[in-house]
Structure formats: C-alpha cells, structure tokens
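Working notes for the structure below.
The block that comes next holds chain A.
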Amino acid sequence: MPGASRTNEPGATRVLTVIDLLLSGTLVAVALLTLGARDLFASVVLFISNGLLLALAWARLGAPDVAMAEAAIGAGITGALVLAALRRMQAFRGHGGASPPASGRDDSGSR
Partner candidate 1 sequence: MDLADGNDERAARAVRVVLALGCGVVAAVLGWALAADGSSAAGLATEVRAALPRSGVEHPVTAVLLNFRAFDTMLELAVLLVVAIATGATAAVGQIETRPDEMPAAPSSPLLESLVHDLVPFAILVGAYLLWVGAYAPGGAFQAGAMIAAAGVLAHFSPRFRPQVPDRWPTRGILVLGTAAFAFAALAALALTGVYFAYPVARAGAWILAIESAATASVAAALYVTFRAIMPADRLPDAQR
Partner candidate 2 sequence: MNAAAGASLLLPLLVSVPLLGGLASFVLGGRGRWVAVGALALNAILAALLLAATRAGPLGYALGDWPAPLGITLGADGMAALFVAVSALVTLVAGTYSLAYFAGGSATDRVFWPLWCLLLAALNTLFITRDLFNAYVGIEVLGLSAIALVTLAGDAGAVRAALRYLLVSLVGSLCYLMGVALIYRAHGVLDVGALAGISGATPPEQVALALMSAGLLLKTALFPLHFWLPEAHASAPAPVSAALSALVLKGTFFVLLRLWFEVLPATAGPAAATTEAVLGAAAIAWGSFMAARAPRLKRLVAYSTVAQIGYLFLLFPLLEAGPAQAAALDAVVYFVLAHACAKAAMFLAAGNVQSAAGHDRIDDLRGDALPGAGTQFALAFAGISLIGLPPTGGFAAKWMLLQGAAEAGAWWLFAVALGGALLAAVYVFRVLARSFDLTSMLAGRAAPRLARVSACREWSALVLALASLALGLVAGPLLSGIHGAGFALIR
C-alpha cells in the first residue's frame, strides 16, 4: 500500500514525489491537449487516456474503489458513449447531411 512507504527512509518518498509530479503533470497536459486537439476524434482518445491516468492517480492516492470505478465508468463507459456519439454524427453526415463527404477530420472545429 502506498501509505506504508512513509515509514522507510526519505529516498523512497523522494521517488514517490517524482512519480506524483510526473502523474499530475501528464494529467494536466493531457487535459489541455484534449481541449486543444485539432480533431474531435483525437480529443476523444485523449479524454479516454485522461480517464485511465486518473484511475492511476486514484490508486496512488489510496482509493482503490474510486480507481476501479474511474477506469470502468470514467474511461470505459464514458469513452464508449463518446465514441458512439462521434460515430453517429459522422455516420449521419456520411449519407444524411448535405455537407462534404464523411471525413474523419472535423473541419469546423478551429480550437
């Protein structure tokens, strides 16, 4: 259990701090990328990876229940829902909407 590490020498806590910094930094970076990604599909994939990283963070913070829930619901189910929504919008634009042929790229999303 990560909590137990507090008892041994400072070397371990320093490694732990590095891991924390790394994990937090990646989480924030992926969140920024999710909002800044050119293509909607890329931001959805980044969002799912953000969910998985978050599950890692919950495990690090001593919350196994929340970690499992985040991985299963936050990244899994929400990811599936968002991908399904994206698929439905592109499928509809494909042979329903009058706009240019169904391209994966999202032409109108400037930011």
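Here is the rule we use: a contact is a pair of C-beta atoms (placed from the backbone, for glycine too) under 8 Å apart; a residue touches a chain by one contact, two chains touch by 3 or more; residues count from 1.
On the choice of candidates, all candidates are chains of the complex that A comes from, given by their letters.
In this text, all values refer to a predicted model and were calculated from it rather than measured experimentally.
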Task: Candidate number, among 1 or 2, whose chain touches chain A in this complex - done: 1
Open item on the list: Going by the contact rule set out above, which residues of chain A touch candidate 1 in the complex?
Closed with: 64-65, 68-69, 72-73, 76-77, 80-81, 84-85, 87-88, 91-92, 94-96, 102, 111
